[in-house]
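Just passing along the structure, written as structure tokens.
Complex shown without one protein chain; remaining protein chains in place.
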Amino acid sequence: MSSEIPPSIKSRPVYGTLSPVEANAHLIIADDAGGSVILELAKQVPDGFWDKAEIHYTNTNPGGEQDHTEALEALGCPRLFIAPTIHSALPRLRRSLERSKMGTQLYLTGSEQLLSLAMKTGMEAGLDYAGMQTQHRGSLARRMQCVHCKGFTEDVTTNPANCSHCELLLLVRDHYSRRFAAFQGVNINAEDPTDIPEKVEEFL
Amino acid sequence: MSTASKIEFRDETFRDDFTFKNSPETVLRAPFPFDNDEYMYAVNMELHKDGKKGTAFEQPIDVDEHYLSEMHDRALVLDEDPLRCQSLPHMTLAGWDTLELLMVSKAEGYPDLFSLSRDGDNWHWINRPMNIDQKFVFGDETTLPYGPLEYITRQAQGDFCVLDERDGNLWMDAGMVTTQADWSLDFDIGMNFFEWHAPVPLAHEKGIFKRALKYLLAIQQSNPARRLNWTMTVNPRLDTSPEHYHQWGPENTHITPENVADKLFLRIELQSFWRLPRSNGMLFPIRCYMLSMRDLTTVPKWAKRFHRVLNTLPPEIGSYKGLDNFRQIAIDYLANYDDGKDTSPGPFPD
Partner (left out) sequence: MSVNPMLDVIVTDVVEVNSLIKRFHFKLPDGSPLPAFSGGAHVVIEMQDGEQIRRTPYSLMSSPLDTSDYQISIRRDDEGRGGSLYMHREVSKGMKMRLSPPTNLFALDNRSGKQLMIAGGIGITPFLAQTAQMIARGGAFELHYGVRSRELGSYIDELGARIGHRLHCYIGDEGQKIDFDGLLSSQPAGTHVYVCGPEPMINHVLERAKANGWPDSHVHYEHFAKAPAGQPFTFELKASGKTIEVGENQSMLEAMEAAGIDAPYLCRGGACGHCESDVIEVDGEVQHEDHWLDDDEKASGKKIMPCVSRFCGKRLVIDR
């Protein structure tokens, strides 16, 4: 079951549904609940699909409800990499992408931050994002760039939210940069700094 | 076609004490953006050629009395925040295209101020107002003090967005942006046409950006187009960037009926669209002209028209343009100059 992301402005990424395509190789990147999407995909793939596949799976809560490691291992994929956090998975992903050939289909699935950072890593390897398949499942917590101090704040679940660098209270906009893999944060109470709006849990 | 410029450059500020003022001639030549008494988004593009004498359209790259002060303000902005000028690695050739376009245009339009002589790739550029005398090799970055885009745009009024054309879209992959109305180059660099316009309300549903993109992609060399955009600014501040919003944002609440005439400005953006030949990219200069409410009242037609435009502006557009804090105060002030009679068609003064 995928989460419903309300329609928004044109820079806010829109995610789809994964489906297997004809390609020379398949590179699958996921975290936590995204593991269950991979298992759903597995029901539709043609014979020989997994022989040409590589999975990078971030498992942030081993033993928890969204730990799909065992089922993923059972797929019989020649290369399955498990990482404890998204950031620890990225260097290995970057290396895989550098070594990959054109004709490798990318499948990205999981939390918003996983999708953001995996897509950014793919783009940095020279791949256009339009060719990457995406499916969201799990957390909607965001990465945010503070437009004032340029610092990035991760795991943002409230709106507004404080910048973890300069502490300004920021409106978390839907305006999104793929280059930064982050949403834009703009000072929300510039006109009256004594007005402190309540933080509402919005990106769960 | 050139003019003997005889421009008297002002020495003024766009921050702190805000000594900026328009001379009467500069007010009259401003590119007033309203053709009639009501405003709505449109793909209001037209060719940018054979400009009308005595207006900001006369030269395709316009130079006016604010030139030196604007370049000084730009240098200050860049000292504080170098991220205002960026060029993704593949955009250097487009930067050279931009340098050529601006140098050639300025030298042709204002020969008493600028000269360009070229011997193959050995170029010699003279900018008299800024006391610059530069010999360099076209295409060789090591022969200039900055990359080509930064070099020439430190000598040209207005912001400059440099676009790469790929995949049927335009991508903002380089720019010099120090006089913008509230958007961040650092954040938007790398976005395509629809993505960087994402925050604009209403226009997407009407298909305005799809049509605009198609028109822009058809623009070829030597056939630039233009359109006008507008917003309002408190104080003649050029650097109304989101980066500094927490500094200038509070000024939005400082407009009163007593100070509105000299403290509130109509901020006009003359956007032009040029094809760049060697890179196949595009250049979008965004040139900013500011008129105080008092400046507007010196042209009766403009005071009336702007009064009516503000009165009928849809609320979403007013909010998006940041006008909520002072819109009514401006309306009330301009109402004194509106006799209710018809205004003549077209934007030019009577």
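Miscellaneous remarks
A and B label the chains in the order they appear, each numbered from 1.
By our rule, contacts are C-beta pairs under 8 Å (C-beta built on N, C-alpha and C of every residue); 3 or more make two chains touch, one makes a residue touch a chain.
Because the structure is a prediction, the values reported are computed rather than measured.
Within the complete assembly, A:97 is the residue of A:97, A:117, A:163 or A:181 that touches the hidden chain.
Checked against the full complex, the one of A:51, A:128 or A:167 touching the unshown chain is A:128. Considering B:91, B:152 or B:286, the position touching the chain not shown turns out to be B:91 (whole complex). Taking the complete complex into account, B:277 is the one of B:129, B:250 or B:277 that touches the chain left out. Although one chain is hidden here, its contacts on chain A can still be listed: residues 21-25, 97-98, 100-105, 125-128, 130-131.
Residues of chain B that touch the chain left out of view are 89-91, 93-94, 97, 100, 164-167, 214, 218-223, 277-280.
Just so it is clear, only the chains that are shown with their structure count from here on.
Within the complex formed with chain A, the residues of chain B that make contact are 83, 167, 184, 186-191, 194-199, 204, 242-247, 249-250, 252-253, 325. Listed in rising order, the residues of chain A touching chain B in the complex are 9-12, 128, 130, 145, 147-148, 150, 168, 173-180, 184, 186-187, 190-192.
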